[in-house]
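With one protein chain removed, the remaining protein chains of the complex are shown where they sit.
Moving on, here comes chain A:
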C-alpha cells in the first residue's frame, strides 16, 4: 500500500502526464468484480410474489399433510401403562422397596386390540422421566471397547461403571449399559402364546460396525448394585440387540425403545394377555412405564405431528395468501409509488 501512495505523488503533476506511456497509468483495470457489476438477479418481494409463494406452500403442504395424516392414522397403536398396575396393591405405598426386593414381580396385563393389526407388530417399551440424555449418562460408555475385544480395557470414559472390583474391566462398561432395561414381556392370545421376534430390532449399522462380533460381556453387573439386565456372556455384543437398542441413547427423557416384533396379524377386539416381569426400577424417580404395540405404515409409527404440522402450515399459508390478496385489493400500494419515499412523506426533509 505504501508504495502506492508514495508513487502517486510522482504522477502528481497533470501537465507532465500527457506523454506518459500507457503502462504508467494507474487507471484501474476494468472488471465486473471490482466495479461491482456482477450480473445479479434482483428479487423484489412484490405482493404477487408473496401471495404466490404462500399459495405454493399451501398447494404443496396440504396434500403432504393429508398424506402424512392418513399414513399416521393407518397405524394402529395400543398403549398400556403398567408401572403402577404391576405393583401389588399392598406394596403400592412403597414401590421402590418392592422393586428392589426379591419378591415375585410377575404381572399380567391385558390389552385389547382396537383395530386389526397387520404383522409385523412392533413391541415397544416407553419410559418417562428417564434422562438417557444426561451428560453424566451419555458419556459413560466406551465405543472402542464395544467394537473390539482388544480395547477391552479402554474404560476411562465409563466411570463409575468401569472396573469390577478385582476382576478387571467391565464389558460393556459404563452407566448406559449398566442400566439396561430388563422388563420382559410375553404375549398370548386365547392362551396361545405369541412369539416375539427379538431379532432385527437394532439398526444394521450398529450391528455390523459398532458392536464387535468377538466382544463378549464380562464382569457385567458384577458390582455392588445391579442396575438392570444381565447379559449372556456367551453371546457376542453384536448379537445382543436389546443392548444395542438401549445404547442408542434417546434424545428426550420420554422415549420408546423397540422390544421385539410379533409376526402375526392381530384381529380387532382381540384381547392380548401380557405376562411381564416387572424388574426395572423407574419408581425411584417416578418414571412411567408403558408397553406399546404398534404397526407401521410408510411414514413409520403413529405420529400425527408431521401431518398436522404440514396441514397447519398449508392452511396458514393459504389464509395468508387470501389475506394478502384482500389487503392488497382493499389498500393497495402501487409498486414504486414515490409518495412512500420518506423524503416525500415526512414534513421538512432537511
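Note that contacts are C-beta pairs under 8 Å (C-beta built on N, C-alpha and C of every residue); 3 or more make two chains touch, one makes a residue touch a chain; residues count from 1.
Operating definition for what follows: contacts and distances are computed from a predicted model.
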item: Listed names "Origin recognition complex subunit 4", "MICOS complex subunit MIC10", "Phospholipid-transporting ATPase" or "Guanine nucleotide binding protein (G protein), beta 5a", matching UniProt entry of the absent chain; value: "Phospholipid-transporting ATPase"
item: Which residue of A:105, A:198 or A:248 touches the chain not shown here; value: A:248
item: Of A:138, A:194, A:264 or A:277, the one touching the omitted chain in the full complex; value: A:138
item: Among A:57, A:149 or A:277, residue touching the chain not depicted; value: A:57
item: Touching the absent chain when the full complex is considered, from A:35, A:108 or A:230; value: A:35
item: Absent-chain interface as seen on chain A, which is shown; value: 1-14, 16-17, 20, 24-31, 33-47, 50, 53, 57, 61, 64, 68, 120, 122, 124, 130-138, 143-144, 160-161, 175, 178-179, 200-203, 205-206, 209-210, 225, 227, 245, 248-258, 261, 281, 284-285, 294, 296-303, 305-306, 309-310, 313, 316-317, 320, 324, 327-328, 333, 335-338, 340-343, 347, 349-350
